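Yeah, one chain of the complex is gone here, protein chain that is, but the others are all in their spots.
Presenting chain A:
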């Protein structure tokens, strides 16, 4: 008789996810205008761990390229990819909707308006906080409207409120752009997403939020599985569905807002990575969420590598890369497995 194996994160998939992150890390740091040998890069990366001192054969200038230029950018890519994918998987579970992405409740429109205002009013220095505040306000307003609108606090009213808030904010943003046509180019480049770094500044901005989001969402991943039977049945199993949903959405939105504030609106990652993970490693959120985190991180770091090397010295908008390479890959996975479902 077969032994029962409940849905859990399988060690093999966990190892594959960590491996993907490490490959993306070394490749992202090694490749660029000056190509460094991957072995030496790995050695230098290990040297960052206190107490490790490996010979890498790199000179000071090359080490500076690693620690001051490339590593911050690769780490930022990993963090942003991890946040968007984790939040996307979380949103899909909370709304029981395969089309949900982290921008569903107005994060994108709010951040877009905040960024547009910062650029239009010549206050580029406060762009990240402005985008973050815009995203946060948009989600809170969406949630309040959704709760007020639906007596049953169902997720459908929440999604509709998100649509309304997004449209409203987009209208203001369009008006601002019309009044400040000279800023369109800059705003547009922000909307397509970019992972420009200034030392470790962006990473330190994002890191605390990323940690909170990761801890909260991963801690509640079993509750997402319970929520998949719907609010009424989840409640009959002893859960507080509204409370769980609020906590999960707040955590996922926080991480998304912080990621968007430093990277702009990078599409596609939040919706595709969780689906690929689901198709390959099974439908339980106990594996979808941690694996989305890891593979999303690796995917975005590699996409950024492509964005800055393919037409060097020029740079492609990263949103273009994620969609251009991500979409065919997703179709491939979709065709070779059974089907997509939440």
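One rule holds for everything that comes next: a residue touches a chain if its C-beta (ideal position, glycine included) is under 8 Å from a C-beta of that chain, and two chains touch if they have at least 3 such contacts; residues count from 1.
The definition used in the following text is that contacts and distances are computed from a predicted model.
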For this session: Pick from "Cytochrome bc1 complex Rieske iron-sulfur subunit", "Flavin containing amine oxidoreductase", "Hemin ABC transporter ATP-binding protein" or "ABC transmembrane type-1 domain-containing protein" the UniProt protein name of the chain that isn't shown here.
Result: "Hemin ABC transporter ATP-binding protein"
Exercise. Among A:48, A:219, A:311 or A:331, which one is in touch with the chain left out?
Worked result: A:219
Seminar exercise, completed: Only one of A:126, A:192 or A:229 touches the unshown chain, namely A:229
Problem set entry | Among A:194, A:245 or A:278, the residue in touch with the chain that has been omitted | A:278
Seminar exercise, completed: On chain A, the omitted chain is touched by residues 1-2, 4-8, 96, 219-220, 222-223, 225-226, 228-230, 232-233, 235-240, 278, 282-284, 286, 341-342
